[in-house]
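A single protein chain has been omitted from the complex, and every remaining protein chain is retained in its original position.
Now for subunit A:
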Amino acid sequence: MATSTSNCITLSGSTNLVAEFFHYGLNSILYQRGLYPPESFTHTQQWGLTMLVTSNKELQKFFDEIISQVKTWLMDMSIEKLVIVIKEVGTNVVVERWQFDIESDKTVDKDTKREVSIKQIQDDMRSVIRQITASVTFLPLLDKTCCFDVLVYTDKGLEVPTTWGETTPHFVYNSEEVRLKSFTTSIHKVSAAVAFKKSD
């Protein structure tokens, strides 16, 4: 569990919860969208759900890299969005865009404690993951070789590590959007949405 106390949350606790959610969310999307072979995923139990997590070493390394960095940005509340972009490798065309908007309560500091129901938060996170899983039904089939990238929207003035570089927003041309559920830790609010190419 991310937090030790049952009904009290701090900034770091909230950060850990959100980071955990991102970890499982990213993995679920990769599995559901078939970007990597299904046999490269292993089953784990989280929040009462059976989740699939990649066992690809390189991907794990990449996730560790991303999540640890995102954690620091969650802590100083400079992150606005986290976006997973799925692109066709051959044509470099963006076909899908999973967007997680993050609203941070900037009045919160390190010592602030909030009364919340951790169970409620976990229920909400679970329902978002379920919705991600369910959205496969309406998303178009990815019939060409695709790969993904993770974008982060941050404050303009933020100093980023040299391993990170600026990029474009990667809009989906001629897109259709679906808003998904959201959850809040009372410090961070995460609302999900998916944009995909309109089928002709």
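Definition applied: a contact is a pair of C-beta atoms (placed from the backbone, for glycine too) under 8 Å apart; a residue touches a chain by one contact, two chains touch by 3 or more; residues count from 1.
Following the convention adopted for this analysis, contacts and distances are computed from a predicted model.
K.L.:
Just go with whichever of "Spindle assembly checkpoint component MAD1", "Geranylgeranyl transferase type-2 subunit alpha", "POTRA domain-containing protein" or "Ribosomal protein S8" UniProt uses as the name of the absent chain.
P.N.:
The missing chain's protein name, per its UniProt entry, is "Spindle assembly checkpoint component MAD1".
K.L.:
Thinking of the whole complex, not just what is shown, which of A:Q99, A:Q122 or A:S135 touches the missing chain?
P.N.:
The single option touching the absent chain is A:Q99.
K.L.:
Which one touches the absent chain: A:M51, A:M77 or A:A195?
P.N.:
A:A195
K.L.:
Tell me where the left-out chain touches subunit A, residue by residue.
P.N.:
58-59, 62, 65-66, 69, 80-81, 83, 85, 87, 89-90, 92, 97, 99, 101, 145, 147-156, 158, 160, 163-172, 175, 177, 179, 193, 195
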